[in-house]
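This part shows chain A:
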Amino acid sequence: MSFAFYLIAALTVAGGLAAVLLKNTVHCALALTVAFAGLAFLFLQLDAQFAGFAQILVYIGAVAILVVFAILLTRGSETPKDGGIFSRTWLAGLAVAAAVFAMLGWAVLQSAPGLPGATPEPTVTVGDIGVALMGRYVLPLEIVALLLTAALIGAVIVAMHEKEGGK
Partner candidate 1 sequence: MLGEGILKGLAETAKNFAGSFVSAERMTTVQYPEERIAPVEAARVFPFLVYDGADWEAGMRCVACQICEKECPPKCIYIEKSKDKKPDALGKPQFYPAKFDIDVSVCMSCQICVEVCPFEAIKMDNEFELATDDRFGGLLQDRKQLAKSNEYYHTIHPTEAAEVDARLAAEKTKAAADAAAKAARPPAQAATPAPAQKPAGGGE
Partner candidate 2 sequence: MFETADQIFVLLKHWLVGLLPMALQPVAGVVVSVAAIVCFFPALFALTTVFERKGLGRIQNRIGPNRTGPFGILQPVADGIKSLTKEDIVPLSADGAVHFLAPLVLVVTVFMGFAVLPMGRNMVLADMDAGLLFYFAIGASTELSVFMAGWSSRNKYSLMGAMRAVAQMISYEVALLLSSVAVVMISGSLSLTKIVEAQNHYSYGLPHWYIFTPWGLAGFVMYAIATTAETNRSPFDLPEGESELVAGYHTEYSGFKFALFFLGEYLAMFSISGLGTTLFLGGWSAPFSFLTWVPSWFWFFSKLMMSIFVFIWLRGTLPRLRQDQLMNFAWKFVLPMCLLNLLVAGLWRFMGDGWLRWVICSAILVAAYVGLGWEEMRRMHIGARSYRYAE
């Protein structure tokens, strides 16, 4: 637990809080990006280069842009003039959040004693990850690929249908 960890953790938490608490939706999206970046830095700090860079590439490069696009295209960027930022069902939201937090906390606490005290850090290179994905985990990888392809084709069909209806 170094100084860098606390700095990054503070950044991530601040980004997350800002994403929830800010009024302007685009500001929220940008704050969420900061939280994504913080997470990526945490991965990098743990010497997980692949996970860290993939986090930046996918979440900042694609997901954040997608969120921003969605906000702009749906007129969500207009700031609500009156009323708070909390919806009326905040209690339900709180319950869900508490449940997720409890589960994550439980998982962390369960796994912590299982770890041996002072093993040398495993050096996992990108090549190792590639070999593992293409060797041992090739079936899950292919299933995920199939799922994504199906989703992609579905998206294309939805978009095409709409276009034909419009003409």
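Annotations for the structure displayed:
Heads up, the rule we're going with is that a residue touches a chain if its C-beta (ideal position, glycine included) is under 8 Å from a C-beta of that chain, and two chains touch if they have at least 3 such contacts; residues count from 1.
On the choice of candidates, all candidates are chains of the complex that A comes from, given by their letters.
The model shown is predicted, which means the values in this text are computed figures rather than measured ones.
In the assembled complex, chain A touches candidate 2, while the other choices in 1 or 2 stay out of touch.
Remark: chain A residues 24, 26-27, 30, 33, 40, 49-50, 53-54, 56-57, 60-62, 64-65, 68-69, 72, 77, 125-127 touch candidate 2 in the complex.
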